[in-house]
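One protein chain is absent from this view; the other protein chains keep their places.
Note that the chains take the letters A and B in the order they are written out, and that residue 1 is the start of every chain.
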Amino acid sequence: MKKVLSAAVAVIALAAGMSAAEAADKLKACWVYVGPHNDGGYSEGHDKGRLYAQEKLGDKIETTYVENVAEGPDAERAIERLARSGCKIIFTTSFGFMDPTIKVAAKFPDVKFEHATGFKTAPNVGTYNSRFYEGRYIQGQIAAKQSKAGVAGYIVSFPIPEVVMGIDAFMLGAQSVNPDFKVKIIWVNSWFDPAKEADAAKALFDQGVDIITQHTDSPAPLQIAQERGLHGFGQAHDMIQFAPKAQYTAIVDTWGPYYEKRINAVLDGTWKPEQSWDGLKDGIMQMAPYTNLPDDVVAMAKKTQADIESGALHPFKGPIVKQDGTEVIPAGQNLDDGTLLGLNWYVKGIDDKLPQ
Amino acid sequence: MRIILERRADPSKAMQFASPILAIVLSVIAFFVIFVVSGIDPLKALEVYFIEPLTAMWSIEDLIAKATPIILVAIGLCFCFRAGVWNIGAEGQLVAGAIAGSFVPIFFPDASGPLVLPAMLVLGMLGGMVYAAIPAVLKTRFGTNEILTSLMLVYVAQLFLDWLARGPWRNPAGHNFPDSRTFTDGQLMPTLPGTEIFLSFPAAILIAIAAWFVMRYTRFGFQIRVLGQAPRAGLFAGFSHPRMVMASFLISGALAGLAGICEAAGPIGQLRTSVSPGYGFTAIIVAFLGRLNPVGAVFAGLLLGLSYMGGEGAQIALGVSSQTTRVFQGILLFFVLVCDTFIIYRPRLAHAPARAAHPAAR
Partner (left out) sequence: MLESILLTVITAATPLIFAAIGELVAERSGVLNLGVEGMMAMGAVAGFAAAHVTGNPMIGVLAAIVAGVVMAALFGIVTLVFVANQVASGLALTLFGLGLSGLIGDSFVGIPGVSVPSLNIPGLTDLPIVGRVIFGLDPLTYLAIALTIGVSWFLFRTRGGLVLRAVGDSHGSAHTLGYDVIRVRFLAVLFGGACAGVGGAYLSLVYTPQWTEAMTAGRGWIALALVVFGTWLPLRVFIGAIVFGGVSILQLHAQAFGIGIPSQFLSALPYLTTIVVLVIISRNRVLVSTNTPAALGQSFVPDR
């Protein structure tokens, strides 16, 4: 039935696409995904954002996407093809699409480009990102409150600044509750490998960890937590349906409102390249409902969230001390965005060695 | 009822020409059915897939860029597969070539001049050869199955590249992003004037012609073909099997390595955590699609390039899943293999009673 339905939807979409081509006054907004549009993780988050923008802006726009695009020359070709096919704004959603985006943008000055999680801009290229670390700080606090073992497990993909930032924020949050909190880290060298992520979760639990968090995309680790009666946090989505008893909360990517805003800016001619880095307060990410937690911990999490949103609390507030003991910033200062975006060191209290 | 194959006295000349065309026609029909089933206008889909990519210069340039590394690797694999040597690990040799060739721009970032790029290309080929020599030596010395060792080495090479690009070879000025420094002018592959076609494409065509000549007209090519088709006859004739294994592995390793460095110094322009979205595996299909003939591999590579371009176009224009391209490539390869059978064999339908009438056949 589902297949029939989706086929029907495809036919309707096709018909819609054709009439749009005839009308030709719709703005075409396009996306490039590194994974399948329905990977249940990162790329799906962006696709939900696309559908949100489509729904909000209705017949003013037309959207399309290319999925499973490998970083490198394939990305350049895919982006260029979208630009040629009449897209007026193109969102390139993986950090590895940075150089291809810049290269193509130089050839198509009339097309607007937005690259997620990078740092290079141009007159027609802006960047956008989400301050995921804000959510990870809250998760760290919850973990330190809830863990009986005093140690959490962290399943990670690749040592890029985005990921390291998450680990540090998680640890800083945890230390704000329990200064002696520890974390065990496993790199699985993949964004998405359910079985390997599950194995990593099992290994962590077997080593005495009772809470896990992850910077990989599948719900497999949470399923293991559920099986073992232990707990963890969802990634990119509210994964509560996979682990109704195990998920405390999740960082939920909500790119939709941002996409709507930026497409609107193109529509009314006010688009300018920006380096946008929104956080909880802007709604570009949300915390899934706090569940399976005692009331006082929920209250603490909500208070921290409110403080971060109001700006009263910056997760990377001084003093921040590196693993080797050198102080990066003293008390009273916050770590600047430039340093954060290129972060490649652990804060004090993490015993693991960062792969260099 | 069952199908019975009868060996033809001579390979059918007519089928040699008709087979690839028949295979493509059958695949297109199968594809047609898939689109009808998934509720997409099949004619429109076929147009987007196979015609539209050829209607614009930029699209043809993209197609060529995509096909070039696949063709280079496939030429080398023709030697291996003809010799009955199953090198499945060309992807790993490609990665090894990209790493070896990138030594120059990474350790001597200021190097420039006419010799830099040739040095990189030579190093790339050497890197691929050395990496291909591992399964070759294991095969000739210990008899270890080369399908498995060469495949396992792919994963090892990819992980090693990942470590290099994120670790020691990371661009010091790159905000800790996992890429090497970008290559500079003298370290990059030039393009044909007025186009975006890299010089590696005409080079690949020349290499294909040279490889075809070697395979067809030299004693070495003869040895390879004999050992692949009739190993016993080859051994009686005094041909050395280990030498052929080694030679075919080294040739395909060199070409895969060349493809790797041509990618790094061409469309990518730097060393990244990944330099190929599986060209080394796609080349296996291309080698068979081109019937293990180096010139055939050029056409087959362009056809596969077309299916990639069409697949991207179909995603944008029709919302077709990217998996459709893979399904098509699988179907196409099946049909090519089946149709090629009819070059040597004549199929005949036999009914069960008919079989009983020929007890000698059992």
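Keep in mind that, in the parts below, a contact is a pair of C-beta atoms (placed from the backbone, for glycine too) under 8 Å apart; a residue touches a chain by one contact, two chains touch by 3 or more.
Every value quoted in this text rests on a predicted model; they were computed, and no experiment measured them.
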item: Partner chains on view for the chain not depicted; value: A, B
item: Residue among B:W58, B:W163 or B:F220 touching the omitted chain; value: B:W163
item: Residue of A:P100, A:G126, A:G140 or A:G153 touching the missing chain in the full complex; value: A:G153
item: Residue among A:A198, A:V297, A:I320 or A:V347 touching the omitted chain; value: A:A198
item: Residue of B:Q16, B:N145, B:T195 or B:T218 in touch with the missing chain, whole complex considered; value: B:N145
item: Touch list for subunit B against the chain that is not drawn; value: 2-7, 38, 81, 86, 88, 138, 142-145, 147-149, 151-153, 155-156, 159-160, 162-163, 167, 281, 284-285, 288, 321, 323-331, 333-334, 337-338, 340-341, 345, 347, 358, 361-362
item: Where the missing chain touches subunit A, by residue; value: 2-3, 6, 36, 38-40, 44, 153, 184-190, 192-200, 202-209, 218-220, 223, 237, 241-242, 351-353, 355
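Operating definition for what follows: only the chains that are shown with their structure count from here on.
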item: Of subunit B, residues touching subunit A in the complex; value: 38-41, 56, 58-59, 62, 65-66, 159, 162-163, 166-167, 175-179, 182, 263, 266-270, 272-275, 277, 312-313, 315-319, 321-322
item: In the complex with subunit B, residue positions of subunit A that touch it; value: 7-8, 10-11, 13-14, 17, 30, 36, 64-68, 70-74, 76-78, 80-82, 84-85, 95-96, 98-99, 119, 158-161, 189, 341-344, 355-356
